[in-house]
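Supplied in structure tokens, the structure appears directly below.
Apart from one protein chain that is not included, each protein chain of the complex appears where it belongs.
Moving on to chain A:
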């Protein structure tokens, strides 16, 4: 499959273990991945004209957390799907995260099954 046709995903997480796992899970599904370590880097990529079909956004990160990054991206008019990926269970912080503009939120760790179920729920079909 040509790289430019592949479903592009931006992984935003400060944990190297999580970035590596998510990269392989997504690439197994045929996605093209880019990874950054905090929300500010994610926002900068979009500001510089990069586009992604999907953003996997961690909540707690240094420099700029996932909630703030999501707010900024939505304020910029970014229409990409943004899925929050957090190890926090449901509660006010997760609700605020969702309220910042997420399309969905899943609990870590992300697995192939969770990813497939979430994308299915959002009506996304990766060819």
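To be clear about the criterion, a residue touches a chain if its C-beta (ideal position, glycine included) is under 8 Å from a C-beta of that chain, and two chains touch if they have at least 3 such contacts; residues count from 1.
In this section, contacts and distances are computed from a predicted model.
In the listed set "SRP54-type proteins GTP-binding domain-containing protein", "Mediator of RNA polymerase II transcription subunit 9", "Eukaryotic translation elongation factor 1 epsilon 1" or "Histidine-containing phosphotransfer protein", the entry agreeing with the UniProt name of the missing subunit chain is "Histidine-containing phosphotransfer protein". Among A:25, A:43, A:56 or A:119, only A:25 touches the chain left out of the display. Residues 14-18, 20-21, 24-25, 27-28, 60, 87, 108-109, 111-112 are the ones on chain A that touch the missing chain.
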